[in-house]
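Of the protein chains in this complex, all but one are displayed in their positions.
Now for chain A:
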Amino acid sequence: MSTMTTSASKATDPTPANKNKSRPRTPAEWVLMVLATLGALLIVFPMLLLLLNAFKSPADYANSSPLDFPEALDFTGLQTFWETQNFPRALWNSIFISTMVAVLAVILSVLNSFAIGIGRVKGRTWIVLAFLMANLIPQEMLFDPLFRLYDDLGLLSNPWSVIITFTVIQAAFGTYLLSSLLGTFPKEILEAAAVDGASRAKILRSVIVPIIRPTLSVLMVFFFIWTWNEFLLPLAFLNTSDSLTVPLLLEQLNGERQTDTTTLIAGTLISIIPTIIFFLIFQRTLTRGITAGAVK
């Protein structure tokens, strides 16, 4: 839930006032700028360490300091990781689960919030509160009953156990958010569509959804990344090596005693890469979603 608001800020880039720049920068300002940059370096430092050590041979790693550059580029760690772990499978599982959740949760959120925000069904304040609770509920509260439910349904170690669970959890947040958005949806547009004789389903599909699409795509992006990063319930539900997601695969590798350190470092680096790519691609989508102002 926390990251949702952050999307908003991507749009509002701090625009420097030009006249402010005319006076020369003071030494104090230089110091502060350097401090801010050093802080950012501190944040990426662990990842730089990974990069520095992922391409060392096991012998090189054992004999050098983690701050040294590798003697020569060596791909043993990467190769071992790739050969011993089914990373493509985990990557596919993560992509499949996160995509399904993002799409299904957005659809479910739209249907719910249509009834709540546009239809103004009775007791909607309580309904919204119930969805909020559903989103806040700690996962360990759901763990055992859901485990038994999926066990009965034969869905354990099946991606659908995680897809179903997180579709509902994310949709709870989406419903909550979209209900207030649709509660303020411009009345004139709805009236015009009704006068034209459009049915409810048609108004939802051809009028409302296109107008709130920017918000929906932002929701989808966040649902995707939140699901990608989930840990507790996937850890509980997905137990076969074929069903692991990227975080689970790495956690399992970390727990194996015989894992060679360079293999682990290489695996960690590889596990970070999809997130970085996602980050680079969707920074702009997020911005577009918000600058479009959703409904205005």
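Going forward, a contact is a pair of C-beta atoms (placed from the backbone, for glycine too) under 8 Å apart; a residue touches a chain by one contact, two chains touch by 3 or more; residues count from 1.
Methods note: contacts and distances are computed from a predicted model.
*Asks:* Of the options "Na+/H+ antiporter subunit C", "3-methyl-2-oxobutanoate dehydrogenase (2-methylpropanoyl-transferring)", "3-isopropylmalate dehydratase small subunit" or "Sugar ABC transporter permease", which is the UniProt protein name for the chain that has been left out of view?
*Replies:* Record says "Sugar ABC transporter permease".
*Asks:* Touching the left-out chain: which of A:Phe185, A:Phe223 or A:Phe237?
*Replies:* Spelled out, the listed residue whose C-beta touches the missing chain is A:Phe185.
*Asks:* Considering the whole complex, not just the chains shown, which residues of chain A touch the missing one?
*Replies:* Residues of chain A in contact with the hidden chain: 1-10, 12-17, 20-21, 25, 29, 32-33, 35-37, 39-40, 43-44, 46-47, 49-50, 65-67, 108, 111-112, 114-122, 125, 127-134, 136-146, 149, 164-165, 167-169, 171-172, 175-177, 179-183, 185, 187, 190-191, 193-194, 200, 203-204, 215, 218, 225, 228-229, 231-232, 236, 246-248, 250-251, 253-254, 261, 264-265, 268, 271-272, 275-276, 278-279, 283, 289-290, 294.
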